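For this depiction, one protein chain was excluded, whereas all remaining protein chains were kept in their positions.
Then we have chain A:
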Amino acid sequence: MSEPHTESTEWDDETSRQRVDEPIPTTIGVPHERSSAGAGPAPVPGGAALLEVDNVTLRFGGVTALDGVSFTIRQGEIFGLIGPNGAGKTTCFNAMTGIYRPTDGEIRFTGKRVTGLRKYEITSMGIARTFQNIRLFPEMTALENVMVGADAHHKTSVLGALFRLPRHRREEAQGREKSLRLLEFVGIRHRAGHVARNLSYGEQRRLEIARALATDPKLLCLDEPAAGFNPAEKEDLLQLIRRVRDTGVTVLLIEHDMRLVMGVTDRIAVLEFGRKIAEGTPAEVRDDPKVIAAYLGVPADAA
């Protein structure tokens, strides 16, 4: 148990030091079977259905946060979910990732029902997310945060760790390497050894994306990842989202910034008061009178 690379106090920096001069990877290149399953490197709008939200209703006591919402996300696209504050976007994420259970309706992922499954089961099926209000593990280092995500597909557990069995050590090494690659991918590799709470706001947002990607998702759900960003940072994020998509991961994006949403998404669904009021390409949605009304606060029928 005394090899240098197993020292959690050292290896983060040691490893990153050794690897600085390596070429920057252009794809996430995750060495797991599942990430490459079916998805090509290029965007495939009009691909197979990946996530189907089917007539989902979700009530909190008297509040109907989602009211018969349906939409389908296709493999390889960047799908936008927009709507005014309180429209039910985050609630929709929570229903998809098992945090809330829909009152009615069903959500299917790659044709399989996810409603009623446990959160970690949904994660291992291939849905990953970030949180609107950042929820990192603040006292863990950036690298450890990402490694928690990478552990989602590891097989060894207590016995492997206790006796440091070969498979455990292999998984540990792979997880570390993959996590460093992901930190590189989102551009915060140099922060690997820092505790998450000491990262800047923008770095924390990126770290959340890296952590989510470490679970090898087929679908990455981003809840307002650009909130609080300045235009330059937003531009960087936009690039990052495109690069994620180019590695074969489908993206679901909640975002308030219209320019950003219109610029990056392939299709958009619009929610208002828990109902879907429009769906289509950015151009279609932008010109939809109901959407304009929702955003300007005018009742839909009056528009």
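Keep this in mind: a contact is a pair of C-beta atoms (placed from the backbone, for glycine too) under 8 Å apart; a residue touches a chain by one contact, two chains touch by 3 or more; residues count from 1.
Note that in this section contacts and distances are computed from a predicted model.
K.L.:
Consult the UniProt record of the chain that does not appear here and report its protein name from "CO or xanthine dehydrogenase, Mo-binding subunit", "Recombination protein RecR", "Branched-chain amino acid ABC transporter permease" or "Molybdopterin-dependent oxidoreductase".
P.N.:
Its UniProt record gives the name "Branched-chain amino acid ABC transporter permease".
K.L.:
If I consider the whole complex, including the chain that's not displayed, which of A:89, A:168 or A:218 touches that chain?
P.N.:
Answer from the full complex: A:168 touches the omitted chain.
K.L.:
For the chain left out of this view, which of A:71, A:131 or A:229 touches it?
P.N.:
A:131
K.L.:
Of the listed residues A:75, A:123 or A:250, which contacts the missing chain in the full complex?
P.N.:
With A:75, A:123 or A:250 as choices, the missing chain is touched by A:123.
K.L.:
Pick out which of A:90, A:115 or A:141 touches the chain that's been left out of the picture.
P.N.:
Reading the full complex, the residue touching the unseen chain is A:141.
K.L.:
Provide the residue numbers of chain A that touch the chain removed from this figure.
P.N.:
Considering the whole complex, chain A reaches the absent chain at 1-2, 4, 6, 8-10, 12-14, 16-17, 97-99, 118-120, 123-124, 128-129, 131, 135-141, 144, 147-149, 151-154, 156-158, 160-164, 168, 171-172, 175, 190-195, 197-198, 211-212, 215.
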